[in-house]
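Left out: one protein chain. Kept in place: all the others.
We just call them A, B and C in the order they show up, numbering each chain from 1.
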Amino acid sequence: MNTAAIQQLLHERFGSGVGPVESARLSDAVEVDPLSVDEIALFLRDQPDLAFDCLNNLSGTDRPARGKIQVTYELFSYVHRHAFVLKVDARRDRPQVKTVENVWPAANWLEREVYDLLGVVFLGHSDLRRLLLPDDWIGYPLRKDYVEAPEYHGISTVRESILALPERR
Amino acid sequence: MSAYVGNIVDSVTSIFDGMAVTFSHFFRRPYTVQYPDRMPVRVQDALPYRYRGFLEVDLEICTGCLACERACPIDCIAIDVLKNKETKQNLLVRFDIDLAKCMYCGLCSEPCPTGSIHHTREFEGADYSLESMVRRFVLDPVETYKPKKSGEDDPAIVPILERGMRYVNEFAVPEAPPKPPKKDAAPAVKPAVGAAAAEGQP
Amino acid sequence: MSLLNTVPEMVLTTKVDQLLNWTRKSSLWYMLFGLACCAIEMMQTGGPRADLDRFGMAPRATPRVSDLMIVAGTLTLKMALRTKVLYEQMPDPKYVLSMGSCSNCGGLFQLAYSVCDGVDKVIPVDVYVPGCPPRPEALTEGLMLLQKKMMQERWLVREPRPRAGAARA
Partner (left out) sequence: MSLELEFDDGREVFATEEMTLNMGPQHPSTHGVLRFIIRADGEVMRSAKADVGYLHRSIEKIAEKVGWHGFMPYTDRVDYVAAMTTNQAWAIAAEALGGVTVPRRGEYCRVIAAELGRICSHLLAAGAMGMDIGAITPFTHAVRERELINDLLEELCGARLTFNYMRIGGVAWDLPPGFDAKVLRFLNHFEPYVDELDDLLSNNKIYIERLANVAVVSRERAIAYCLVGPNLRASGVRYDIRKHLPYSVYPEFDFEVPIGTGRHGSVGDCWDRYIVRLDEMRQSARILRQALEGLPEGPVIAKVPRNYKPAAGEVHVHVETPRGDQSWYVVADGTEYPYRVHIRTGSFAAMSIIEELSRGLMVADLVALIASFDIVAPEVDR
């Protein structure tokens, strides 16, 4: 089933919470409401002719120009061997998205990663802690306005190049 | 009971299988290379031509075009070129490569028009300090190389240029034959890395 | 019973020193501290072709019984704190060999926010081996350089070793 047909189905079922098909060159996606994404996900998984049983990828993209953080879900169905991309826009100052952990267990770590690096809070997540960075890290590094801290536990994070001579530009 | 005996038989036979493979190594050629002594040839000479060891620069044929400095993603090459106002020649005053930082990716030697900067097959450079790993190639300022229209005739430079062009041709894209080196060698302003990416337009 | 640093320099003590150094250098046990890409090359070095056992070097799993720490790979800030602990657990005399660009000075990951640029910010380093990753022969050469350094050490009349953190920042 292609993206347009799935969007049709979703729109019939969920109404205004489901946006039109967004075409970014090479990839079509459907944008949905961040606070009802869990219901939509459950529908996508359990509807027999959709049967998206695998969450293949979940990633976040910071878009400061729009004031949004976009979370992208890439779904795949091993039954029908088709794929679908779902998108959710969270507000940048207070990013909140419903978790889909109960639908696909794979989302557990993927959502933790997005929380870790972009600071998106997944409502209802069972174990929302930092995954890759240490627990006492400050800031969300994959945001575009992230500034590296000068030091971490007394270890400075910059290193002067040996090549830097005084007369160097 | 039969399962018990079967297990024992299984264990013994599978151990025997494994040991047969192990013992067969008694009769195979030894595999260890006795680096650094007891080698028929130096390891460096046995390495393939494409091996990406330490970088080296032939200053005689360096045009000072800064292509390598721009191609390096991590700024481990530093080149300074000065313009001599009297002779209208470009002077190469500095060509430093930080071998401690270099990642030996080969991206710098690709755009070089003359094969001046190239990877050697040397890899032995361990030392007690990092400063000694900076290769400073320019000791006294030298003039940059200007290719002659009629072809190179200086007997001192010809073999070096030949070596360089062989390097270029070996790695060149077969489709695009290497272009003659460009004449203008003025130092260009290096683009600030990350500046464009930091501006958040979606 | 501490004769260290107490005996004046004389013929006998230098001979004893040489004997001690020779025994130490011929049984250099290194700790398995493979962090990233260089770890694979370190394993290959211990493997059949390069065969570090020729030099009396054997991999050890714990810092308590090892003389040498081969820092093979990128040291992240999260790991840097642990590295210090591990180094302090090693019994004296102890050596550190920094293998590859990342542990020398951060190498290509100097651009990263989460990487400690160089292991010498955390612990003192004896030998640096360039390469990304260094091939097994290059590591062997670095180890032989370390052996050379060990042979020059004075035991009974030795100088105090620099403490951790006192290294060049």
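The definition used in the following text is that a contact is a pair of C-beta atoms (placed from the backbone, for glycine too) under 8 Å apart; a residue touches a chain by one contact, two chains touch by 3 or more.
Remember, predicted model here, so these are calculated numbers, not experimental data.
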| item | value |
| --- | --- |
| Neighbouring displayed chains - absent chain, whole complex | A, B, C |
| Missing-chain contacts mapped onto chain C | 31-37, 39-41, 43-44, 47-49, 59, 61, 63, 73-74, 76, 78-79, 82, 86, 108-109, 111-115, 132-133, 135 |
| Chain A residues touching the omitted chain (full complex) | 24-27, 29, 53-62, 72, 74, 78, 81, 83, 85, 104-106, 108-110, 117, 130-134, 141-142 |
| For chain B, the residues touching the chain missing from this view | 7, 10-11, 14-15, 17-18, 20-22, 31, 47-52, 71, 73-74, 103-107, 110-111, 119, 170-171, 173-176, 193-194, 196-198, 201-202 |
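By our rule, only the chains that are shown with their structure count from here on.
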| item | value |
| --- | --- |
| Distance from the mean Cα position of chain C to that of chain B, given in whole angstrom | 27 |
| Inter-chain centre distance, chain A versus chain B - centres from mean C-alpha coordinates, in Å | 39 |
| Centroid distance [mean C-alpha coordinates] between chain C and chain A, Å | 42 |
| Sequence positions of chain A contacting 2 or more other chains | 162 |
| Residues within chain B bordering two or more other chains | 98, 100-101, 130, 133 |
| Contact footprint of chain B on chain A as seen in their complex | 62-66, 144-145, 161-163, 165, 168 |
| Residues on chain B engaged by chain A in the complex (per definition of touch) | 75-76, 78, 80, 94, 96, 98, 100-101, 130-131, 133-134, 198, 200-202 |
| Complex interface listing, chain C residues touching chain B | 48-51, 54, 101, 104-108, 110-111, 120, 126-132, 134-138, 140-142, 144-145, 149 |
